[in-house]
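A single protein chain has been removed from this complex, and every other one stays in its place.
So that you can tell them apart, the chains are marked A, B and C in the order they are listed, and the count of residues begins at 1 in each.
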Amino acid sequence: MTTPFDDDHLREECGVFGIYGHAEAARHVALGLHALQHRGQEAAGIVAFDGARFQAHRAMGHVSETFESDRVMAELSGYAAIGHVRYATFGATILRNVQPLFADLSFGGFGIAHNGNLTNAMTLRRKLVKQGCIFQSTSDTETILHLVATSTKNSEIDRLIDALHQIEGAYSLVALTSSMMLGMRDPLGVRPLVLGKLDDGSMVFASETCALDIIGADFVRDVEPGEIVIISDDGIQSLKPFQSPRPRFCIFEHIYFARPDSVVEGRSVYDVRKQIGAELARESGVDADVVIPVPDSGVPASIGYAAEARIPFELGIIRNHYVGRTFIEPTQQIRNLGVKLKHNANRPQIAGRRVVLVDDSIVRGTTSLKIVQMVRDAGAREVHMRIASPPTTHSCFYGVDTPERSQLLAATHDIEGMRKFIQADSLAFISMDGLYRAMGEAGRNPAAPQFCDACFTGDYPVSLTDHWGGDEDQSRRSRVKIAG
Amino acid sequence: MTTPFDDDHLREECGVFGIYGHAEAARHVALGLHALQHRGQEAAGIVAFDGARFQAHRAMGHVSETFESDRVMAELSGYAAIGHVRYATFGATILRNVQPLFADLSFGGFGIAHNGNLTNAMTLRRKLVKQGCIFQSTSDTETILHLVATSTKNSEIDRLIDALHQIEGAYSLVALTSSMMLGMRDPLGVRPLVLGKLDDGSMVFASETCALDIIGADFVRDVEPGEIVIISDDGIQSLKPFQSPRPRFCIFEHIYFARPDSVVEGRSVYDVRKQIGAELARESGVDADVVIPVPDSGVPASIGYAAEARIPFELGIIRNHYVGRTFIEPTQQIRNLGVKLKHNANRPQIAGRRVVLVDDSIVRGTTSLKIVQMVRDAGAREVHMRIASPPTTHSCFYGVDTPERSQLLAATHDIEGMRKFIQADSLAFISMDGLYRAMGEAGRNPAAPQFCDACFTGDYPVSLTDHWGGDEDQSRRSRVKIAG
Amino acid sequence: MTTPFDDDHLREECGVFGIYGHAEAARHVALGLHALQHRGQEAAGIVAFDGARFQAHRAMGHVSETFESDRVMAELSGYAAIGHVRYATFGATILRNVQPLFADLSFGGFGIAHNGNLTNAMTLRRKLVKQGCIFQSTSDTETILHLVATSTKNSEIDRLIDALHQIEGAYSLVALTSSMMLGMRDPLGVRPLVLGKLDDGSMVFASETCALDIIGADFVRDVEPGEIVIISDDGIQSLKPFQSPRPRFCIFEHIYFARPDSVVEGRSVYDVRKQIGAELARESGVDADVVIPVPDSGVPASIGYAAEARIPFELGIIRNHYVGRTFIEPTQQIRNLGVKLKHNANRPQIAGRRVVLVDDSIVRGTTSLKIVQMVRDAGAREVHMRIASPPTTHSCFYGVDTPERSQLLAATHDIEGMRKFIQADSLAFISMDGLYRAMGEAGRNPAAPQFCDACFTGDYPVSLTDHWGGDEDQSRRSRVKIAG
Partner (left out) sequence: MTTPFDDDHLREECGVFGIYGHAEAARHVALGLHALQHRGQEAAGIVAFDGARFQAHRAMGHVSETFESDRVMAELSGYAAIGHVRYATFGATILRNVQPLFADLSFGGFGIAHNGNLTNAMTLRRKLVKQGCIFQSTSDTETILHLVATSTKNSEIDRLIDALHQIEGAYSLVALTSSMMLGMRDPLGVRPLVLGKLDDGSMVFASETCALDIIGADFVRDVEPGEIVIISDDGIQSLKPFQSPRPRFCIFEHIYFARPDSVVEGRSVYDVRKQIGAELARESGVDADVVIPVPDSGVPASIGYAAEARIPFELGIIRNHYVGRTFIEPTQQIRNLGVKLKHNANRPQIAGRRVVLVDDSIVRGTTSLKIVQMVRDAGAREVHMRIASPPTTHSCFYGVDTPERSQLLAATHDIEGMRKFIQADSLAFISMDGLYRAMGEAGRNPAAPQFCDACFTGDYPVSLTDHWGGDEDQSRRSRVKIAG
């Protein structure tokens, strides 16, 4: 379960959703996006098709705000619709980048929503601009649009496959044309995408199963790595245009991104997290009086830890549900309130006790430091931090917003150095094999790792063409702003 | 821990906060109100005094929105300030009712913030209007202003005491004049009010201790029932103008309103709730596989129940953190989504299991019904509902928004009828004596009840003058709207 | 014809309108206020009564914005309504001051809209506050409300007369109760107020006849100085509670405030202005090639001047209709653009010519200077400024916003000094007797002047109690802001 506005977590960049065959397609997409809001709070959009016209609505802000208006929903009429939520970066975000992207191509309208990140987008973009393509956004996703638009293949599908063969990176895509809806995953299947079905036969794509639950759809199966699933009036069709997909699903989806009530790639997220907690207790047990989760993402691992360690689980930190986007800037005298605006120690559960704090990960370490201090200020005798992931040492280039390596605490400190930094009495991370065991594996297979774990290992399964090519920064490009 | 936007809970009407003696008084009030946001989400306001001028800012919306602007905060300069949060009714709310109220009286400025409800306000108002008083709001609190303004006593304090002797009802008040800040509770002390202190000597009033925590203030003591505490440059003074205060603190503050990290009237709210859960397990235990809280208010009682019953505690219902104020109106086909927008069953924790669901109370029963259905739809073998309060059979007239009696499920159904209504396999409420035991009492003393428990018993400790007098409805009065 | 946003004119402070007996009362008031918009652009409000309830809507901004919403208009239902427009001060304006004011008094609802200014409001206010009255605005008009509320007389009318006998100053008032609409003017009749009638028998009060025209109402008569006209279901009644009203209508209404298509106090405003122009030509003729008005207020006098002097009239200065409230702040290099944002010289009509410029008045003189420069820059050979009023040497305390005396050019310069200041080749103002002749009088009667001309003479016909009493500045009072 993700915590909004927490300033020291990696951030998922997107969630996607699509439905085909329902008279209230767009309303269902809005509900699905609402269930996926934890994957992106910055902006949301829907493109709908009613058999004659495509309509789009995109805006900054939460799904419930963007699509609360009856007028907006009435315009998004039609039996097919796709949608997208996007994570809240601060600063460079512009409305033109908000997805789904849409274009009128020679074969008709084409909308696309993308979860992931292309690693050769800039390289392709330069080539396309030379050909005369005009880009409207700074989004890597627009590259796919132009590849489809300028493909010399004939059919929509062949043009799309032509495009997919040129792009590199991680992507789960949902696309909509005047005759079909498509769901696709990259050959490694880094990002999730599931197929669901409503009782009335409408077919659904969603990033997570929790978005099927909200509309009462049944889970059918995962879209497979490297697969294109096509939904049309003729039914479902599956294409596998890639020769040898090697599944490397993002292990961090299990640790933090996915909602605990989702089942991803066959595993209950909540159960995996409890198992991680139990592994942690076995690997790094410590004498203590109480197990306290860092809310809310640390709760399942805490429950697993507490049960395995037979130490009482208590809500020793209470979260304030009303945290807004900004707040009165605290001045010198009332500094360091950032954490307190969100959390408060439940003093009677802490005072005089030896506390095990369980959190999902440490990124910069600044929040961990403040939480340890808060728990100590509440009278804890000892504070033992247990982390439900290995040390995060590398940046992600596959659709997750990570700080530069230099800002990752684990990239510059060993465990003892990290412990000192956060001022805990002890600090332990789950081992890599422990993590894989919690996933039901015997351990990590170094020859052919079962997951993408690049953020812990630096083992990047897809080439980083733009990054390694020393490509110039996107930020040098002209910025174009639109007021509305 | 209160859940925002839950449509089947009683609602606290207000929270108050004040600080005297700090250079950044208003910023501290904003922080304090933020910590009290669960007591009222509709509107917030601050009145500050800088030694020469009073400044006020009041607006609809959350504290973090209303006071995020530096410009607004800069205008609220001064060393003394009081603030108020107000609960979100829908419809008749108008800005003029937003507190603190303020008036220029003959002795100078006078600001007042009120948590509670006067039971003879309409009666007094009619008398005052006849005298020529012009009311600007429909708030009962304005009555106090006019009583002070028209009092024939000389000093500010004597005028205030004169006013208090005329009003009836439940009130915790914080007031601000050009020379002092005052905190007061009604003779029964129905609503909470605590006194705190910062390291620099500034004195603080707050509805709950969690609002002291957020600014790092130490708890000093509760303001006593019937007491007036005066803070001025001369220090602290205590007046007790009422002869025989009989404490009757609102027991529902412990069950639901107060934040679990607060200590109210000497008791940890979290601990009391855990004790209620344990009492429930002892009184109404049942063979089951898992204890699941209705989030978030049912969590502490669930933990207490699970520990006492030795049944695993699991987060079987996951809450969506991004619920907004409104959402796309669900049409016929996708009805009954209200609950799903906020909660989702964590299916793997439920499927095939016998579930104990723990919630804090049942008001209309509609939400309970939907939650039981959701849990059943997720595959529960049995669903046993356990409620951490006695049946709610009567309306509150002391500052809590309750439906009319006819809408309270427990007013029209016996336990078995309620069980059928919510479609649970079993239903049990904590007994009245069990509740008092969880509070550390031997049981309820019928001759002199230790708490106000009128919502469970109909035993109203303060006379309901307006209500019993068949007074005409406030809503018949002219409504005056202001656009801004 | 008034020019909006012109920074060197006196400003009328208000316009009022009321209608009784029409099913769409509020819509008619909105139209009437729209026609009176030149009398106040800051804010507008309407109070309507439907036989059971009073409804009010008030907001900052223009009438067409404030009342464009169907929702707003639908709430303002009823057969009687009054309205008010208020002039755009910058800074201290607050919504609470926006009229009509309204209060629930012991005899029922009472709404009031005021054009003018009370000269003993602060003195009365201090007395009322001592009695326990709570003021909500800083408006002098609220004093009237409290005087009515606290009057010991019995009937509404007697209370109102009681109040009128206590107030001093200039006022044209429109008031609304649950049984009648009232129109009143002060004993000198300084501000205008007319009575009109629709074909269906509905009765109308308005500051000017142009507001009758817009709704197709016929002019009936002026409300007389010192008269109270009462409109009710029983018809029209006239009360004259003052013994010896001495009419002293504001002469500046004719010169500048009133719209040229209005007929005020029996005279066509346009005709009077043309006559002033003709008098000017006779008094201060000059050899020239072209007569050019300073748009738009100088146009009628220019036409009169040109006809009398037999010199061609041309639009030599073109006005930009799209001037907004603010604009990009001009930096050093592009300074002095204020005038150019609003006006541009029509060069071919000016170059090489001797120009007579006609304007209505000179206040600070800064705009005149810029306009003379603009005309010179366009190639004028000579520039002769002619002013359609005598020199403005004194402030107004009767409802017109004037700069302090020290800022009035004519208070500190003689005519030649003013000529040098504005850099014209010649400068002439109409004489006082010439002005009175243009009004159809033989001249000014110094023993009993026919008009209020205090801004030219310092002869103040109503005592300035607050001003002469050295009353403290209103601005020292606490400011209370409301966000919406």
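One rule holds in what follows: a contact is a pair of C-beta atoms (placed from the backbone, for glycine too) under 8 Å apart; a residue touches a chain by one contact, two chains touch by 3 or more.
What you are looking at is a predicted structure, and each value in this text was computed from that prediction instead of being measured.
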Partner chains on view for the chain not depicted: A, C
Residue in contact with the excluded chain [from C:M60, C:V263 or C:V375]: C:V263
Options C:L239, C:V286 or C:V323, residue touching the unrepresented chain: C:V323
Absent-chain contact - pick from C:L239, C:V286 or C:L341: C:L341
Which residue of A:Y20, A:F54, A:Y171 or A:Y256 touches the chain not shown here: A:F54
Which of A:A113, A:L145 or A:L160 contacts the chain that the document leaves out: A:L145
Residue numbers in chain A that touch the chain omitted from display: 53-60, 66, 72, 75, 95, 102-106, 109, 129-136, 145-146, 149-151, 476-484
Touch residues of chain C, complete complex, unshown partner: 1-4, 23-24, 27-28, 30-31, 34-35, 37-38, 41, 62-65, 67-68, 70, 73, 210, 213-215, 259-261, 263, 268, 270-271, 296, 299-300, 303, 307, 312-315, 318-331, 333-334, 337, 340-341, 344-349
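We take it that only the chains that are shown with their structure count from here on.
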Where chain B and chain C overlap in contact partners, by chain label: none
Interchain centroid distance [CA atoms averaged], chain B/chain C, Å: 51
Euclidean distance of C-alpha centroids - chain A vs chain B, Å: 37
Multi-partner residues of chain A (at least 2 other chains): none
